[in-house]
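What follows is an incomplete set of chains from the complex, kept in their original frame.
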Amino acid sequence: MYDLVSLGEILLRLSPPRFQRLRQASQFDIWTGGAQLNVAANLARLGKRTAFVSKLPDNELGWLARDRIAAYGVDPAHLQFVPGARMGVVYVDFSATPRVSTSIFDRQDSAASTIQPGDFRWDEILTGTRLAHTDGIVPGLSASCADAALEFLRAARARGCTTTFDVNYREHLWTPDRARARFVQLLEHVDILATNRNVSEQVFGFGDRDEDLVKRYRDEFGCKIVCLTHREIPSVLHGAWNSMALYDNKIIRGRRLEFDVIDRFGTGDAWFAGFLYGYLEGDIEHGLNFGNALCALAHTIEGDVVQTSISEVQGLLRGADLRIKR
Amino acid sequence: MYDLVSLGEILLRLSPPRFQRLRQASQFDIWTGGAQLNVAANLARLGKRTAFVSKLPDNELGWLARDRIAAYGVDPAHLQFVPGARMGVVYVDFSATPRVSTSIFDRQDSAASTIQPGDFRWDEILTGTRLAHTDGIVPGLSASCADAALEFLRAARARGCTTTFDVNYREHLWTPDRARARFVQLLEHVDILATNRNVSEQVFGFGDRDEDLVKRYRDEFGCKIVCLTHREIPSVLHGAWNSMALYDNKIIRGRRLEFDVIDRFGTGDAWFAGFLYGYLEGDIEHGLNFGNALCALAHTIEGDVVQTSISEVQGLLRGADLRIKR
Amino acid sequence: MYDLVSLGEILLRLSPPRFQRLRQASQFDIWTGGAQLNVAANLARLGKRTAFVSKLPDNELGWLARDRIAAYGVDPAHLQFVPGARMGVVYVDFSATPRVSTSIFDRQDSAASTIQPGDFRWDEILTGTRLAHTDGIVPGLSASCADAALEFLRAARARGCTTTFDVNYREHLWTPDRARARFVQLLEHVDILATNRNVSEQVFGFGDRDEDLVKRYRDEFGCKIVCLTHREIPSVLHGAWNSMALYDNKIIRGRRLEFDVIDRFGTGDAWFAGFLYGYLEGDIEHGLNFGNALCALAHTIEGDVVQTSISEVQGLLRGADLRIKR
Amino acid sequence: MYDLVSLGEILLRLSPPRFQRLRQASQFDIWTGGAQLNVAANLARLGKRTAFVSKLPDNELGWLARDRIAAYGVDPAHLQFVPGARMGVVYVDFSATPRVSTSIFDRQDSAASTIQPGDFRWDEILTGTRLAHTDGIVPGLSASCADAALEFLRAARARGCTTTFDVNYREHLWTPDRARARFVQLLEHVDILATNRNVSEQVFGFGDRDEDLVKRYRDEFGCKIVCLTHREIPSVLHGAWNSMALYDNKIIRGRRLEFDVIDRFGTGDAWFAGFLYGYLEGDIEHGLNFGNALCALAHTIEGDVVQTSISEVQGLLRGADLRIKR
């Protein structure tokens, strides 16, 4: 029924106007995001039918989040609203070279962290669904979330979904050791994996050259497609991105793209959404390039979700023409 | 050393622009407040030396709160910053007749809720201090906060401070029964008490006529001065306020004031601060009228703290002259 | 499948900050609304399943409108996007006594005005739907829109839907004579009608006392339920509202409510949505009172759609308690 | 060549968002105004040809002021730009009952205060002009300004202009005694005078009943038309206005109007502009009523100048219809 179903948490992101710090702010812009939602939202923006599965507080903040999810084009029908629960929040400010953004995560005991096995009727949600997505953050939210993530991946495979997983690791949630223990359980149920060098070294101790690193994931966990993304950060306001994949013992490479950085949050998720779109519509190489393009565009737009259209991404794939169109 | 020391919690207050609801907001204005802080801040605005004693997260949000406390003129020297702790937040929107404001309190497990006996060096803080203030919210934050409030009142009395207490009751924190149990412990250490009819009925079951109600507090708890405030709410955007006090078996009454309502938050605290100022500078009757005036002004200014001056309050006490001065 | 399907137009509403005039503005707030959408959106806010049927430009403005429709909880699946078409816009400013708001409608040749019979698959949309709604604006947009409105009402009745119609008359669209000619065609297919004294006099020449006026609609057009709403405008920033209905030869009356006026746009639509909700959940009297309450709340919130919850409306029905809840 | 030429000062008006006080502001809205300019600007808004004569700093702030003057439709051709001079500024905040607005005038040594006799080519400016306007503020700016005001009125009378004068008295500029000494010199050259009870008592000691008060001005200074305006201030956010005039030994009275108060600054100037417009187009009674209407509208619009049209004023003269027009 859906092209993709994603399990995870939505956060309020509160940010002062650009280049003010949290400490000096008198106003916050209100954004919503969360790595798992962003993947679903970006695919919805590209015309795919997606749903987001989570728990939200049953109050104005939870409803605000619901409205934004619906506005992205994601089906909010499977969200559960929990009376008395709290909303996870992340406070961030924007930076410029050589300063780094501040992130204050305040997600402890959030509604989403109370997700547990048995909460959702997977049969109804996943039957007929093509892709089932979650990531490395979800099992870090709580033990019950980790169990629910496992239930989700198993339920998806059992119904013929392709499972997708982004190995996000967040220091504010847990240690590498604790993360690895859970990841090992989950990865054996994953078909398409996205990772990067940082997390591979920090969590798994995979320090090999790129081509060998992706094989480690395949060999140890059996993932069918292993994607490795590479971000260059020459300065805070300018960057570049590329990605490669291992499939069927072949290495496939995308084309590197440069971009200005307006809002870096959610750009990795944009890549994964773009990869999945391109993969569904074409092949892995198309996926890598579509992902790179969506990721580049994501850097130039405020907010965690790319406000774009297929024709805009395709235009960029044909080569950037920076003249104003009128 | 201080005219008043207040023990309590500071909250971030996040509010959409007036008359937008939380659910539809794209921006929050950032205010700071909290009933106990407001009393100290309003007295500082009137030139008194005050300090606020609390715990804050050791991050940009805690520092933001510190800066605001200092900006109010309150001494932040006794604040403690707790690494990894979280900031209490309240989300509110503004309403108009016949709609009611939304308040979402998200203060569970805040840095302030970890306050416990022994945290603060009361000898250093309270020696030479005239007034020691806290209220009915603090013991509701956590069991350790309730114990710390008791320690605070005892320590204050032991050092010759006059103790002041506002019987604030908050439904989101606890039941009337649980509140009463704690209030009974605390009130016997209180010299100056502020209360209103709602909380008196709801928590203590004091449903008598005004003159008898205040005597109940005196008789049961031994408070020297018992103040009863009375708010009229003919409509959301217009109101009136009066107060009376029992002292030495005499009933003293203030003069009622009407006002437009721009921001109702913190206006009760403004009354108490104004009462204390007027009482310190004059007598109880002056305190009631000064409090009424400060409370009326507080309704007309955005934010939890009254941005005013003594001469402005005095002007109002002489009778409002609404012509523009230039 | 839906509780209500509405056919109509969505407009961008561009407004300067409150009490600036259009002429002096340097910023516009962007709202979306439209009488037909507002009915569907308000019902969705109350938990009903609704859909909005319209045509939109296939560009960023049309997509913006789609996102807002989805955010309201209204199903956008039946919207059609027309390449090269334009978005209808209304520019409005807010006023205070004795000044009147400015409205500049710029909706000529909008995407919605190109709606014509045969555009929508009514069978798919209306089968299993309870209420089919449109109003007096839609036939004024263009001749093809008038034809499509007729097709819509007929198709709805043919599939067992209850048809609902608000006799909105807009001077910027057409003359009373032209409007009446079309209304006469449409009203014979209408089950539940909402009207007011102004339009009844101006378009139909119905100048009788209230009780007779509603009977004229029943007698001439056969409407089963005829609702008459009454707005009092003592000043720009304060008002009152009541409503009555004729059903089965009985006059049913609601309870009058007073309110502050923050944003008057869409409040009549809020009444109709509230009436329909109350009617579906109870009876006509409940409908009138629920509508009055929703209408009163609508005046206190920025934007064309009421951001409320059932419990909030019910609270007001029990009697307004203006104390802050915390 | 002009319908009215006004001599005076333009000020930047810096105001925090409504109901924030200056002390707590993080942003100022930038308005421009000044009693003498407002009269010219309001007349220009009504279609009259007007010019403003003043000196401005030759920097971005002076140019900002010039652009706003031109935007009002006032001819900026006779403005002089003075290198190194400073711009006069007034800081104001908005209030609500029972609080009064703050005004901090920072106009000492402004470019306008350096105006002196001989600065302007009156022959070129005033020849063919109908009305020459200035007021009681200008002579208070500096001794040279007072001399220049006298030169202006004399030059205007010598060229057949009707001279108009508003007896504005500002405490921040001078004492009543010093003001009276200058006013006495000027008033003998004035044809149409506007005054109110406050200034009449404070500066001239005219404490009589209204009908006698206006005669005092006529008898002592020979003014042909003496207008007396009356403002009622029942509350900060609601008011009423009326006016009367003495001409040819007859008392003419206007009709009283009530209004909400959004921005009170410049409303007296709006009255005078409206009076002059109505007088030029009709007679004194029309002038009083047109002035009252323009003054009422002025209260409902942000900024010192009324953003209105003749048809809007005429609509109000026919009786306020508060229904939205669409």
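The chains carry the letters A, B, C and D, assigned in the order they are written, with residues numbered from 1 in each.
Keep this in mind: a contact is a pair of C-beta atoms (placed from the backbone, for glycine too) under 8 Å apart; a residue touches a chain by one contact, two chains touch by 3 or more.
Fair warning: this is a prediction, and the values are worked out from it, not measured in the lab.
A.B. asks: What is the total copy count for the complex if 4 chains are drawn?
C.D. replies: If we count every copy in the full complex rather than just the 4 shown, we get 6.
By definition in this document, only the chains that are shown with their structure count from here on.
A.B. asks: Counting shared numbers against all numbers at the contact of chain C and chain D, is it over half, same, or under half, different?
C.D. replies: Both copies touch with mostly different residues.
A.B. asks: Whole-Å distance, chain B centre to chain D centre, using C-alpha means?
C.D. replies: Computed from C-alpha means, the inter-chain centre distance equals 45 Å.
A.B. asks: Go ahead and note the Å separation of the Cα centroids belonging to chain A and chain D.
C.D. replies: Using C-alpha averages as centres, the distance is 61 Å.
A.B. asks: Would you please write down the residue numbers of chain C that are in contact with two or more other chains?
C.D. replies: Within chain C, no residue touches at least two other chains.
A.B. asks: Please give the residue numbers of chain C that touch chain B in the complex, ascending.
C.D. replies: 257-260, 262-263, 296-297, 299-303, 307, 312, 315-316, 320-326
A.B. asks: Show which residues of chain B lie in contact with chain A when the two form their complex.
C.D. replies: 14, 21-30, 59-61, 63-64, 67, 86-87, 89, 91, 93, 102, 104, 106, 108-109
A.B. asks: Along chain A, where are the residues that touch chain C in the complex?
C.D. replies: For this pair, the touching residues of chain A are 63, 67-68, 70-73, 309.
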